[in-house]
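Structure provided below as structure tokens; questions to follow.
With one protein chain withheld, the remaining protein chains of the complex are depicted in position.
Chain IDs A and B follow the sequence of writing; residue 1 opens each chain.
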Amino acid sequence: MIVEARGLHKHFGALHVLKGVDLLVAERELVFVIGPSGSGKSTLLRCLNRLEEPTSGSVVIDGIDLLDRRTDINRARQRIGMVFQSFNLYPHMTALGNVTLALRKVAGKPRDEAEALGLAALDRVGLRDRAGHTPGQLSGGQAQRVAIARAIALEPRVMLFDEPTSALDPELVGSVLAVMRELRESGMTMVVVSHEMGFARAAADRVVFMDDGLIVEQGSPGAIFEAPLHARTQAFISQIQRH
Amino acid sequence: MLDTFFNVEIMRAAWPILLAGLGNTLLLSATVVPLGLAGGLILALLARIRSRWVRWPLIAWVDFFRAFPPLVLLIFLYAGLPFAGIELGGFGCVAIAFFLNTGAYYGEILRAGIDSVPSGQAEAARSTGLSRGQTMAYVVLPQAVRNVLPDLMSNTLEVVKLTALGSVVAMPELLFQARQAQSLTYNPTPIVVAALIYFALLWPLVRLLSRLENRALRAG
Partner (left out) sequence: MTGWERFLDTFFNARVLAKYWPDILLGMVVTVELAVLVVITGLASGLMLALLRTLGVRPFNWLLIFVVDVLRALPPLVIIVLIYFGLPSVNIVPSGFVATWAALALVLMAFAEEIFWAGITAVPRGQWEAARSTGLSFGQTLLGVVLPQALRLTIPPLTSRTIAITKGTALGSVVAVSEILGQASSAVSNSYNPSPLMLGAAAYLVLFIPVVVAGRWVETRFAWKR
């Protein structure tokens, strides 16, 4: 198990967003998390690299207990890659600069080694020729691919995707999904929160349906999309089928 | 009138000491600005701490030094400290008074700058394993400074003008030298020349700022 999250609760003040969630992800698995907005899917994802601190429960990634005070969270986070809905590229650095910053400062690689690794990561997402461009000079799809390169350059054990294509124009979505598919094929463990059902059907090993802070149902894409067992799952699936 | 305000002989005679005064003005500025910026940065970073034991004293500190006229602070230190047995001299008093005053202003500007950087930037940086300090130094601060550069420059302009207050505590900067020359010659020419020197020194920055401020207000 790469990801072992158990009994996660999260409160934001009086709001109880996660009400006892367990998520186990095996190596090389691609888990797709779906659900209505407000269901807690993003919060769950952000608990997996401790961007959100769970109120209670445990999160163990690749054998490291993230919630233990003694854990060096910065080194742990090198093993966990995260891609955000709004990319969050550093505007004051080039694409290569974005990718190599953590390599140099956290992994302590010397500049030329970091640049070589950075260029390799950019190459993997098909943007090696954009290495010297700043985020302002990139399209949305290119920016998100650079963000993916930034995360994979550190050679993480698991990649977390928080609605990676939701902020993209429809014609740019394909390029990002193609990169995600390539990652999957190379054996990366991935947890994806997204509405891209087509991608889920084609690539996911398991689909998890969340509603109101709990996992309602999970199973293979076929099972969830064609024959959901719970009423809420059925309601949600039929709603999105309509689009 | 030309002879009163632009007396050539007096100009020639006073020129060397005015130049020396200018040197001191620049020296003073070069000392106070980095000090103020450093102080401001410390205040801005402290402002990130949630604890109310830090926030309330911090706000009180900043409001205090923004409310307190810098000249009063200067006189306070200059005239008052000797009674406490501390002899600091003009430069020391000016340095401390300005550090406290400008630090508060720079602090507010930098704090606003840091707040203006979207939180997603820090999240992305932290998610790649950068520590809080590294995130601040390499990702947040560069963007923060860029965002408030006009305000930082405007405040720096104010600091250079503030050095003229040193003349009140006998610091031999430009205004002091000008007033000395004026009282010796009973002629206001040295002050006019000093004004011209200040203008020549600061006008480029004023023009630059004017352009930046207009652009910022239009974008806002």
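Brief remarks on what is shown
Going forward, a residue touches a chain if its C-beta (ideal position, glycine included) is under 8 Å from a C-beta of that chain, and two chains touch if they have at least 3 such contacts.
Keep in mind it's a predicted model, so treat the numbers as computed, not measured.
Shown chains touched by the hidden one, complex as a whole: B. Screening B:Asn24, B:Gln121 or B:Ser167 against the full complex identifies B:Ser167 as the residue touching the chain left out.
For chain B, the residues touching the absent chain in the complete assembly are 1, 4-5, 63-64, 66-72, 75-76, 79-80, 83-84, 112, 116, 158, 161-165, 167-168, 175, 178-179, 182, 187-188, 191-192, 194-195, 198-199, 201-203, 205-207, 210, 213-214, 217-218, 220.
By definition in this document, only the chains that are shown with their structure count from here on.
A straight line joining the Cα centres of chain A and chain B is 46 Å long. Considering their complex, residues 118, 120-121, 123-131, 134, 138-139, 142-143, 146 of chain B touch chain A. For chain A in complex with chain B, the residues that touch the partner chain are 49, 51, 74-78, 80-82, 84, 86, 88-92, 101-102, 105-107, 147, 150-151, 154.
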